[in-house]
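What you see is part of a larger complex, with each chain still in position.
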């Protein structure tokens, strides 16, 4: 194996200082597998190194919050032992490269985050931002993204009930695809990721591992030549059929008492799932990579650890439950393989072909990931427009027509009619897409949840603090307009390059505004996701902190829709 | 009366079907896994919507070849009723129990919305809750609902009164606006629209309910 | 052995995907596409080493699963 050169380190996206930390933690030079693991664990995506400091300031607690940020998804208690588990996540970059598969796997990923905690997904939402309709790529991107979201969600049999679609030139080279999933679990039967029980088996279930989405180190491993692209697809193909089976198999196993801990393999697949499980549980893991189900021949440890193949899960079982669990996965025709054991070493040891191919301390790596206090400049306040500067329209009717027919103002029916928004038989008539908030009944009860996703990026751009507040308040209004009580939010912070102080300033401002609104409304943040570096050629997107809110209505027969229902009724305007 | 819902890998309207049937029947409806091989205890067999086997290769093709389908065919040959909705309709066509095929929607897009349907033939065990010519609203939710047959078959099914439902505004390109089709004997019905999604006023209407009420009544008689 | 199977729609059977391709090619400015038809191409990797047996096997597979012979034709090529 080649020695680690500065080029290889740089290819792995680690700065010089970060590599010094690596050497310190290891006490020696890492091998290529170990370096690969550091690089994904410390990536912005997995470590939140630029945003952590600010996210910590968000209010996350309330008596009804069962689990706030930090786990796969947030959980709230809506009474009667019903828990609602939800989260939003971005799949921006993959969707720009390959809109159908990028969006589809985004939906698949967020659903796994929710069902890995024991919930059956009962609603999906999606917040989409594209370049202007005239841009040559827009049509293709819209078409692919919408079809991909539908393709995955429809096949899973989970209704896609709401979302947003907006067009703006700042997204021409950088679209946003934010997917939200809301699930229902038994509050007494929730699953977390903390591994425990020395000697317990670590089990891999789901699809086989291929060479999907492995970044970095192209030069480091000699066997890759001109056909690297062919061998290592940068785009993962989603397989909703397998995910549907995985969902049913996991929920079936969760009805037994076999599972100690479970985690989905999302970004950075086997690496992040195994490290998170071990780190949360304060244990070590010995893993035998020979037992990882593989789709391709001659896969290296590096490839297996960094693969982003979809539709996979990792779990720790109680001893003696292996056969029973295996039978369930076999019934659903999925791979099931015992790939490791929990140890008391606090280290991750990987074996391949009888050799130790990586040996890493877990906590220093997982918990000591870099944290940056990036310099920022607050967005300067702009002077309010003088009312006189805004001309009244000459022709109100023409203006109204222009507004309702503009791409951003027009009905989004053409989008949501491509999503099955009624499957599962609980989307209420008034809660179908097109209203203020979507409403889905809790199966077999009179209770329902109301959901809405909102943000107005140009407000956030003009004034991040105000814009952040407004986004939270808008979901709150949309939810309360149905008669539901807003309970909690998830957020998806889409911003440009955080190493630019003015972008960091937008981020900091938006987080402040969101936090303030959440406190004022008693409406905590229970989960979220950050997507930075959304820019092309130095041109950042409009700051887009998407907020997904969830509320509850106790008697859904009392819910209200937004349509006028009869002639002669009074129209009342309330609020400021 | 005893009814069941067949569950294939990635069926996903199985629960919806069960709930709708139980509402009219007043007694529990069984779920039958696709690897089972005995349907002798059931009066009514239903095949729900969904994406069996991911809709890969052709919608319904792989499900149509699973062990339970041999039993469904026997059940139908005995003259007992079989109802297939959406993916269930696709499975019934692929298995040969119903004529024709369901192709990709003419505009190629998945479509989910309420549509108006004309009940063409109310003299069947499935449609006795309606009157012929009545227009009802059912949701559709499919990618491959574009019904097609060759001219000869079409003539036969039209001539025999095998068209159960027709779209008022064709949403998918189906030949002769056909939305639901019976076998010649009239004991097998396949349809793309989803009556089971409109059996509860809270969900936006109850136009689908007479179908299940009527079915329960005909089978009890 | 490898088998290459082409599954195509019979003449006279409506082909929504082909129609859409024709249409889109037209709107992308490609003139002179008189017709487009879309079919499936399935490659199978077989343990069988005898070409005739392999062909017979694949023919069975086509009849039983790969093609819907009501609307589709198929052809099989066997390669070493």
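Here the chain labels run A, B and C in written order, and each chain numbers its own residues starting at 1.
The rule we apply is simple: a contact is a pair of C-beta atoms (placed from the backbone, for glycine too) under 8 Å apart; a residue touches a chain by one contact, two chains touch by 3 or more.
From a predicted model like this one, the values you see are computed outputs, not experimental measurements.
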Per-label copy numbers for the whole complex, where each distinct chain appears once: A x1, B x1, C x2
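Throughout what follows, only the chains that are shown with their structure count from here on.
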Pairwise touch network: line, ring, star, complete, or other: line
Whole-Å separation of chain centres (CA-atom averages), subunit A against subunit C: 39
Rounded Å distance, subunit A centre to subunit B centre (Cα mean): 37
Sites on subunit C at which at least two other chains make contact: none
Subunit A - residues contacting subunit B, complex: 147, 150-151, 154-157, 239-242, 244-245, 332-333, 416-430, 432, 441, 556-557
Residues of subunit B that touch subunit C when the two form their complex: 57-58, 61-62, 65, 94, 100-101, 103-106, 108, 146, 148, 150, 173
Complex contact set, residues of subunit C against subunit B: 12-14, 16-17, 19-20, 40, 64-66, 68, 70-71
